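Here's a structure for you.
With one protein chain withheld, the remaining protein chains of the complex are depicted in position.
Entry: chain A
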Amino acid sequence: MLGRTLREVSAALKQGQITPTELCQKCLSLIKKTKFLNAYITVSEEVALKQAEESEKRYKNGQSLGDLDGIPVAVKDNFSTSGIETTCASNMLKGYIPPYNATVVQKLLDQGALLMGKTNLDEFAMGSGSTDGVFGPVKNPWSYSKQYREKRKQNPHSKNEDSDWLITGGSSGGSAAAVSAFTCYAALGSDTGGSTRNPAAHCGLVGFKPSYGLVSRHGLIPLVNSMDVPGILTRCVDDAAIVLGALAGPDPKDSTTVHDPINKPFMLPSLADVSKLCIGIPKEYLVPELSSEVRSLWSKAADLFESEGAKVLEVSLPHTSYSIVCYHVLCTSEVASNMARFDGLQYGHRCDIDVSTEAMYAATRREGFNDVVRGRILSGNFFLLKENYENYFVKAQKVRRLIANDFVNAFNSGVDVLLTPTTLSEAVPYLEFIKEDNRTRSAQDDIFTQAVNMAGLPAVSIPVALSNQGLPIGLQFIGRAFCDQQLLTVAKWFEKQVQFPVIQLQELMDDCSAVLENEKLASVSLKQ
C-alpha cells in the first residue's frame, strides 16, 4: 500500500481497502524507521492521527472530501503551520509557532489531507543540497536502494557504503526524501531557483513548479518573493495534477495570484498522439559540465518525441549565460530585504545582549543565521546601496526581462514545451558535495532551473532512467505561463513512455535497525 501512488491509494480508501487511520499509522511507523534520513524536522503525529480519525468518520458517512481525503502529506518547514513549529531549519526560528496556516496548507487540510510533519531543508531554503540546515543534512533514500547498492558492490573502488550516502539535492530535500521513502504520498516544497525540481530529479520523483501567480504564497516564508512558488513533489504526474487542483486559484491574501479562471480540477487527458506537439531543445543548455549520461538521456528523450511524430526543434535562449549571475543579484537583494524582519524583537531567537537595541539586533542575527544566510544578506545589501543600485540591481532587473523575453520568443516561434536537463548529473555523495561551498554549488546546481523562476513559467522534472550507478536522472519540461495543464499532459505522456523504475527499499525497511546502528556517528540529533 505504501508504495502506491496517491491516486491508487485514494481509490483504495474510497473502496474501503484501507482506512485513513491504518494508512496514517503505517506512514508514521515508516517515518520512525527512516528517521536516520533526517527528512522530517517535526513529525506531527498527534495532529495526523486526529485528522485521520476525522477522515475515517467522513468515509464511514460517505462524505469524503475528495481525492486527498485521508492522504498522508508532508510540508516543507518554511510553510507556516498553525500551532506547529515552523523553523526554516534555522536557529532564528527555533521555537517559533505560527498562529496561522499558509494558504496552501489550509487548502490541503480543507481537502482532508493528513499532515504528517514538517520536512527538512537548507536554512531558509538557501541551498541546493539540503545539507545546510541547522538540523543537519538530509540523506537520499536512493543511497539505501537495492538498485544503487548492487551497482556499488560491482564497483571495486567503493568505500564504506554507509558513510558514503548521497545528498537529496535541495533545498526541498526533506520533502523529496519523505515522498521517495514512502512516508507520505505528496509533499509541498518551495521553488525559487529549482528547489523543488532539483531534489525531485535526485530522488526519482516528479517535481512540479507551477506558474508564478497560480498558487498562493501566503504563509510561505519567503526567500525571493518575485520568484518563490510552492512546489509539489509526488511519485507520478497524475498525483501532481491532483495536488495542483487542490492548491491552485486566486487568494485574497496574496495579491500576486491571478484571477483568470483556470480549469479545475486539473484532470490530465492521456495523450494518444504527440504528432501535433512541438518540442523545443534550447541549445544553450548543452553546457560542458553536463554529464554524458544526462546528455545522452536528454538526446534520447528528444528522439523519442520525434520518433512518435512530434516536431522537435532546436531553439535559442540567448541570454542563458547571464542568468545565474542575474539570479544571484536579485535573489540576494530580496533576501537582504526579507530577512530584515528577523531582529529578535517579536518572535524567534533573541540573544542575551541588551546593551542597546542595535547590539541586540547584531548579536541576534549573528547567532540566528548561518554563514550562507548572512553571506547572502551582506551581498544583497551591497547591491541595494545607493551607489550600487543602478549598476547591479537595476541591471539585473533588465537582464531578467531579457531572459523572460527569450522564453516568450521561443514559445512564439511555435514551440509548445521546452525539454532540458534538470541537473548536471545524478546525486553525489555528501562528502563529495561539501567540498564546494554553498554558493558555488547553488550556481552549478540551479543552472537549468532558475531561469524559469525569473520568467515565472511552469516547469516539471520527470524521472527518466537510472544512471550507471543506479541513481535517478530527471529531465525538465518548461511550459508557457499558465499552461500548466498542457505542460503536465505532455509530461504524463513522457512518463508513460519511459517507465521509470520504482525505488527498491525493501531491504532498508526490513533492516532499519542495522542501518541505524551504522549511522549513529554520522547522524545529527533529530528534533521531533
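Observations on the structure shown:
Everything below uses one rule, namely that a residue touches a chain if its C-beta (ideal position, glycine included) is under 8 Å from a C-beta of that chain, and two chains touch if they have at least 3 such contacts; residues count from 1.
We take it that contacts and distances are computed from a predicted model.
According to its UniProt record, the chain left out of view corresponds to "Glutamyl-tRNA(Gln) amidotransferase subunit B, mitochondrial" among "Cyclosome subunit 8", "glutathione transferase", "Glutamyl-tRNA(Gln) amidotransferase subunit B, mitochondrial" or "3-demethylubiquinol 3-O-methyltransferase". From the set A:Arg7, A:Lys76, A:His202 or A:Arg217, the residue in touch with the chain omitted from the display is A:Arg217, counting the whole complex. Of the listed positions A:Phe208, A:Phe266, A:Tyr327 or A:Tyr361, the one in contact with the omitted chain in the full complex is A:Tyr361.
Checked against the full complex, the candidates A:Asn381, A:Asn405, A:Gln486 or A:Gln504 give a single residue touching the omitted chain, namely A:Asn381.
Among A:Asn61, A:Ser255, A:Ser292 or A:Gln499, only A:Ser255 touches the chain that is left out of the view.
What chain A contributes to its contact with the hidden chain is residues 79-80, 86, 88, 93, 96, 98-100, 102, 217-222, 224-226, 252-256, 259, 333-334, 336-337, 339-343, 345-347, 357-358, 361, 381, 384-386, 389, 393.
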